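The complex appears here without one of its protein chains, the remainder shown in place.
Then we have subunit A:
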Amino acid sequence: MYELYTEGLDMTMIFSIISSGGLIALAVYQLLLLTDLEGNDINSIEFSRRMNKIILPEYIMHAVFTVWYMLTFRFIIFLLNLPVLVYHYLRYQERQHRIDPTKVYQMTSKLGNHLMLKLVFYMVMFFIYLFILLYCLFANE
């Protein structure tokens, strides 16, 4: 449990909390877009355009932090993040990360499920980072 041995204020964790907050925001935004799409408030082209703008930043942000955890020997957190990293990588590899406006309506339910799972994951990670941060901060006392 290397993560818990860092004493004092762990800057990595602070940034992690901020980033996972950002990821949560992105996931929520995507879910909102999806709801709009299902309610026919925006059309498929508009939806795809907005989604495609934020998907890659999300992947990059998540990947950067995951790699950073590995480099700083926080292996537990790294392992926790690994499945999502692999998932993102596979999506990117198969070019499924970009939303295809012609196929949007066939994948809305699948996309919704994926987004919900990711949202839950980001939230769990958020609290884990928070816990580690506080634990390290008050460990000595």
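Operating definition for what follows: contacts are C-beta pairs under 8 Å (C-beta built on N, C-alpha and C of every residue); 3 or more make two chains touch, one makes a residue touch a chain; residues count from 1.
Throughout what follows, contacts and distances are computed from a predicted model.
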| item | value |
| --- | --- |
| Listed names "Putative transport protein", "CDC45-like protein", "Glutamyl-tRNA(Gln) amidotransferase subunit B, mitochondrial" or "Ribosomal RNA-processing protein 44", with the criterion being the UniProt name of the chain not displayed | "Putative transport protein" |
| Per the touch definition above, residue among A:15, A:105 or A:127 touching the missing chain | A:105 |
| Footprint left on subunit A by the chain that the document does not show | 37-38, 40, 43-45, 95, 100-102, 104-106, 108 |
